[in-house]
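Have a look at the structure that comes next, please.
Yeah, one chain of the complex is gone here, protein chain that is, but the others are all in their spots.
Each chain carries a letter (A and B) given by its place in the written order, and its residues are counted from 1.
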Amino acid sequence: MKRSKLWAWITFGVAVAYFLVPLLATFEFSLRIRRGTYSLDAYASVFSDPRFQATFGYSLLVGLFAIIVGIFIVVPAAYFVRLRAPHLRPLIEFVTLLPLIIPPIILVFGYIRLYNTSSILPLTGSTFGTDILLVLAYVALALPYMYRAVDTGLRTIDVQTLTEAATILGANQMVILARVIFPNIIVAVLSGAFLTLAIVIGEFTIASLLNRPAFGPYLQNVGANRAFEPAALAVISFVITWGAMGMIQLLSRFAPKTAALTD
Amino acid sequence: MTDTSSLVTGSAAPVSTGATGSPRRNPLANFARSQLGAYLGVAPFLIFAVLFLLVPTLTLVAGAFVDDAGHFTFQNILDLGTPAILNSYWISIRVSAASAILGAVFGLIIALAVIRGRLPEGIRAAVLTFSGVASNFAGIPLAFAFLSTLGRLGLVTVILKTVFDFDMYKAGFNLLSFSGLTLTYLYFQIPLMILIIAPAIDGLKKEWSEAASTLGATKTQFWRYIGLPVLWPNLLGTVSLLFANAFGAIATAYALTGSSLNIVPILLYAQIRGDVLHNPGLGAALALGMIVITAFANVIYLVIRSRAERWLK
Partner (left out) sequence: MTEFLRIENLVKSFGATTVVKSVNLSFNAGEFVTLLGPSGCGKTTILRMVAGFERPTSGSITVEGRDITDLAPNQRQIGMVFQAYALFPNMNVGDNIGFGLKIAGKSRDEIKSRTEEMLKLIGLPGYEKRYPYEMSGGQQQRVALARAIAPRPRMLLLDEPLSALDAKIRVSLREEIRAIQRELGITTLFVTHDQEEALSISDRVVVMNAGNVEQVGEPFEIYNKPATRFVAQFVGTLNTIEATVASTADNTVSIDGQIVKLSALPAGASNGNPIALTLRPEVMTVGTRPDADITLNGTVEEAHFLGSVIRLSISLGRTVLNIDTFNDQRTAPPARGDHVKISIASKDLLILGA
């Protein structure tokens, strides 16, 4: 018994070292910009860089739109599949697997091919069109996570029984969706939203190939040209990702659960 | 006679629900309406999937079979046979396989330690939360982090040189190489493994090890005859998933090695960017090769996982 506990502690220790050391090293590196001493100058440089603000803002905006579009696509689909069309479930789940099977680089390659200036939907022809394409690409990337979050939320609140109860009491479909279902799955939706945000903020491949001024390409650019600012950016990026995940954990504690407890 | 017949027909006549004011005239229409509503709700999802997932991919795949003049051809696929490209695929496969297998092994050991190693309660939750974050911490920031750690001026490199008088780079290590890339990939592969295998380890019921114990088995025998065999399908399947995950990743590699390590995604990236191959069909063929490999790996994962679930009902 005791020997296995020792081995467990050793494993845990080694794991902590492997995962924490790079974070510490990055932080330490980011402080080294001023020769001979530690300072936060790299961070100052980053935050005051107008391109940082511009690209970060851009990615944030794109992420927001991706979240909204994602909600409008996923929530009705998840709801109706669960309630009225369970036979469509395998199809839907197959679709949610596609973004995981198709690497992002392939996806954007396909977009460039399909939606270029000589096609029916010439999205790449204009800046605005390309922005739309970017948003939709991110919706696709985040689709599996958004769907899983909403689907789990619907399952936890036993949407079938809730809908039946509301119908017996006289509510119609619209009222049910708006006033019964949605308020109860807001937490799940927010979880999906934060995951989308985490994916969007650091994304590089699609943004760079579509030539949009997003945060990812900016990171790569700084990495190629500066020495210490990249480390600061990596720390900032990690904090943001951690923040988003932390929000999800926090939210899951406030999620309503109406599935019956078994004794 | 007429009395009984009217009784019979009376029960078949439609019942009008006067209270709501809408007589249910035709149950078939109601069914159609409810199903229609459902399909309408699912429509945006499916339309999106078709337009922005299926069709682009299929168009790209189709493009692999088309030459410059627009005629059907296998030439593009055959052109994949050049040494440079084959080498590229081979490096990709090696990096993906190495990071997948190592990620699976280390991830399993850590998950076992944290879940069954009788460590304090909070550690398990902390590790799982961290894994959730770390599995998303890929791409460029990760590359920066490892450069800051194991790059020529990285913290660990410097410490080893000044404190232990050991020059890593003179000894042959280079972050911008196959082993360096694999090591970096492990940073998101291991957490992904932990996240996926944790529920499976939870599924190893306490009663099984207790029952094995009463039947005389030691801990090692439990793992050998029951624990690992039960986990094995999950392990195999996850290796497949990790492989696909690594194979499609590009940002980390790009930021780390520039274009010096020619994994397939980087090749493809350069191709899309500047059409260095001067051959769109070949680019499509490259993509096709990638999809085939990742799809194959993913299918293996799904098949194995569904079979494993059948056991543990």
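Basically, a contact is a pair of C-beta atoms (placed from the backbone, for glycine too) under 8 Å apart; a residue touches a chain by one contact, two chains touch by 3 or more.
Model, not experiment: these values are computed from the prediction.
Note on the chain not shown: across the whole complex it touches B. Note that of B:Gly70, B:Pro83 or B:Gly216, the residue touching the chain absent from this view is B:Gly216.
Across the interface with the omitted chain, chain B contributes residues 205, 207-208, 210-218, 221, 225-226, 229-230, 310-313.
Everything that follows uses one rule, which is that only the chains that are shown with their structure count from here on.
The part of chain B that touches chain A in the complex is made up of residues 34-35, 37-39, 41-42, 44-46, 48-49, 52-57, 59-60, 63, 106, 109-110, 112-114, 116-119, 123, 127, 129-130, 132-134, 136-149, 153-156, 186-187, 190, 219, 244, 247-251, 254-255, 265, 268-269, 272-273, 283-284, 287, 290-291, 294-295, 298, 302.
The part of chain A that touches chain B in the complex is made up of residues 4-5, 7-9, 11-12, 15, 18-19, 21-26, 28-30, 72-74, 76-77, 79-81, 83-85, 88, 91-92, 95, 97-115, 136-137, 139-140, 143, 173, 198-199, 202-205, 209, 216, 219-220, 223, 230-231, 233-234, 237-238, 241-242, 245-246, 248-249.
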